[in-house]
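Every protein chain of the complex appears in place save one, which is left out.
To keep things simple, chains are lettered A and B as they appear, and every chain counts its residues starting from 1.
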Amino acid sequence: MAATRARRHRSYAINRPSPAVTIVSYALLVAWAVVVLFPLYWLAVTSLKTPLDVNGGPFYFPFRDFKPTLESWRYIFVDLGEDTFRPYLNTVVVGLTSTTITLLLGSMAAYGLVRMHYRVRFAAIASFVAGLVAAVAVIAAGGPWQLALLGGFALFLLLLQTVARRFKRALGNDDIAFWMISQRMLPPVAVVIPIYIFFQQLSLLDTWAALIISYVAAHLPIVVWLMRDYFQSVPLELEESAAIDGASRYRIFRSIVLPLAVPGLVATFLFVLVFAWNEYLIALFLTSANAQTLPLTVAAQNATRGPQWWYMSVLIMIMITPVIAMAIALERFIARGLLVGAVKG
Amino acid sequence: MSGQLSARPVPMAASSRWSLLVARLDRSAGAVFILPAVLVILIFSIFPLVASLYVSLTRLSFSEGGIHLTFVGLGNYAKLVVGIDRTHFIGVTVPLTPLTAAVLFVVYGGFAFLLVRYLRGPGRTVLGFVGRLVTAVIGGALVWLVVDTVMTSGRPGTLVVTLIYVGVDVSVQYLLALGLALLVVQRLPGRRFFRVVFLLPMMITPVGVAYLFRMLTDTSKGPFYPLWAHFGLTDVSWVTNPWGARLAVMIGDVWQWTPFIFIVLLASIESLPVELNEAAVVDGANRWQMFWAITFPQILPATSTVVLIRLIEAFKIVDLPNVLTNGGPGTATESLTLHAYTIWRALDIGGSAAVAYMLLIVVTFVGISYVNLFRRRVTAMA
Partner (left out) sequence: MSRYLARALVLMVGLLVACNSSTPTSNAQFSGTTIRVVTFTGPQIAEPLQRRAPDFEKATGAKVEIITVPFSDLYQKLLTDFATKTNSYDATVFDPQWMGDYVPAGYLEDLTDRVKNDSALQWNDIAPFFRDFSATFKGKVYTVPLDGDFQMVYYRTDLLQKDGLQPPATWDDYISIAKHFQGKDLNGDGKADYGSCLAMKRSAQSYWMYFSIAAALLQSQGTKQGSFFSTDNMQPLTNNAGAAAALDVYKQLSKLGPPDQLNNDVGDSRGLFVTGRCALSLDWGDIGPLAVDPTQSKVQDKVGAVILPGSKRVLDRTTGQLVDCNATICPYATNGVNHSPFAAFGGWSGAINKAAPSKVKDAAFAFLSYMSQPAQSSVDVTIGKTGFNPYRTSHFTNLGPWLSSGMSETAAKNYLGAIQASLQSPNMVLDLRIPQTAFYQQTALDTALAQFLAGELSASQTMTQITNQWNSKTDEIGRSSQLDAYRSSLSVTR
């Protein structure tokens, strides 16, 4: 079946659609494209207006309806200068670093959840909770938290090795996955102050590290869930034949599974990058002068005078530019289909 | 379901220390793959969870030397469900009207039918039945709440508003994204352009999207002014009308998050093997049949994941109602997270944590029901 193997990048639709369908399709696609692009156009146009033009009513076309000015751009880049550049740098560094780490740890975990069989005994969980309760009790009674943690951990180990051995009922892969995604259910506003205290005790406030760690922990569940589906669709036979040939799990993961899951990896990378790039509340609390990120600068344009639309538009536009550039560059990888023909023959 | 590698670890060919190490690593590969992620999540989530749970049982006050947290037991929760904040959280409920009674009759009838069908079907278990019963009861209570506050002279509280947001937003986003994915997947010239363009809304920071929509919905200086003027609607403000404001929030949310579902569905459809479609074409199936019988069942697993993720995120909606209307008019657009955020800003961190935990309970219920009733079945089919 040479013909099958030759056509590697076939898409789902085999033939060109009929003319009627083509016209309708284009109409709908263009309609939604307009819906998407018009607000962005409005954003761009607002960044070129004076406050008078913004407040005066809708003006659509530069040069025809109003005189465009680069005043807002100048303010953001020149007047603010350092105050724009620093958050920008912080956003880029924190976004890219946390996303890469998240993707690495998350896809490994996802692969484990798909190909390996885990059992977490209820008894182990109970021991863990017991240790936790002990630690909390010590802290509530006024003891130092380091001692409490140590004591709790010791209790956990003790229970694990003794009592817990007697009970066998366990949770499986799906439960672990559900536990992970359940971490995303609580709104950040409830945990932001404890997180602040957590990093304050570690003296990591206002650093890149604090933001990166927070974002990795927060976005791991998403990566795990999304990559699980992509890994599942990699044919088992490929991995089995490699294992028979003597490859280790790591080799299989690295050389066979990951390359086949590139579309999923790229899509997930973009998501997590977008989440980390745009996050507001945790960045607000964990940063001060040095590690502030761009979403804070955008939100800060709403001050006592009301939102300063002109500055905000400029900031939003410079904020989305790198992400869009990355999306355009990476989009081709999402389009690739799996090499189904490789197994046969 | 998920397959497991049946091959054994590599047999030790030579007794060098390196291959010993590799063998040891391979045996523990299971742990190595999953432990880093689990540990990071565990370490990072324990303290905030325990701390915020404790805070929800306390009340904050200032005293000499700093902050003081007084333990009040379930006081904050009681305030929400039966106390002074009841109308804010649950809403104003009224006795049943004929219309609402009819609607509830239909819905409860549907639940009963499904329960009976489960009982009659194969593979029924006691645990399964009990679980479904609990789901039906809680789900029924929520449905009653929504119907009683929305379809009557009652007023929906933040809980109901959030449920409405989630239900409408996720459904519309999914249908829209599916439609767009199917359109874009066709062999039309220029489809790469559309694919990139459709990704854009998701890239903007949520606070930015909220301000953007605030600009757009402004009837005096927003860009749609000529449209309103044409219809003579310049004196109507849709953000000062409860349902108009909610609609604005929902439109903003759909605009922003459709790309999320779109991209996952697109990747999923594009990676489907085409042999089945080819065979179907040979057999004379039309596009519609091909979609329902072949494509849709195969993308269900990816669908179910992305819908679950989207559901969980949708419950936490806060930036759009906050920036567009600050939860107004009155409390019409206030979501649960915004409710928590507003009272948190006024230093009632105990009350705010209580609202957050109520939200957690609801989302956990929805998540578990969704996973057990829908996703399990869907991934089993794959």
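List of remarks:
Basically, a residue touches a chain if its C-beta (ideal position, glycine included) is under 8 Å from a C-beta of that chain, and two chains touch if they have at least 3 such contacts.
These numbers were taken from a predicted model, which means no experiment stands behind them.
Across the entire complex, the residue among A:135, A:284 or A:326 in touch with the chain not shown is A:284. Among B:27, B:59, B:287 or B:376, only B:59 touches the chain left out of the display. Contact with the chain that does not appear here is found for just one residue of A:55, A:161, A:255 or A:321, A:55.
From the set A:105, A:223, A:299 or A:334, the residue in touch with the chain omitted from the display is A:299, counting the whole complex.
Listed for subunit A, the residues touching the missing chain in the whole complex are 50-52, 54-57, 83, 193, 196-197, 200, 205-206, 284-285, 288-289, 296-297, 299-308.
For subunit B, the residues touching the chain absent from view are 59, 61-67, 84, 88, 155, 218-221, 234-237, 239-240, 242, 245, 324-332, 342-348.
Note that only the chains that are shown with their structure count from here on.
Measuring from the averaged C-alpha position of subunit A to that of subunit B gives a distance of 16 Å. Residues of subunit B that touch subunit A in their complex: 2-7, 9-10, 22, 25-26, 29-30, 32-34, 36-38, 40-41, 43-52, 54-56, 176, 179-180, 183-188, 192, 194-208, 211-216, 220-226, 255, 260, 263-264, 266-275, 277-278, 281, 295, 301-302, 305-306, 308-309, 312-313, 315-316, 318-319, 323, 336-337, 340-341, 344, 349, 352-353, 356-357, 359-360, 363-364, 367-368, 371, 376, 382.
If you check the complex, the residues on subunit A that touch subunit B are 10-17, 21-22, 25-26, 28-29, 32-33, 35-40, 42-43, 46, 54-58, 60, 105-106, 108-109, 111-118, 132, 136, 173-174, 176, 178, 180-191, 193-195, 197-198, 213-214, 216-217, 220-222, 224-226, 228-229, 232-233, 236, 239-240, 243-244, 246-250, 252-253, 263-264, 267, 270-271, 274, 277-278, 280, 294-295, 298-299, 302, 307, 309, 312, 315-316, 319-320, 323-324, 327-328, 331-332, 334-338, 340.
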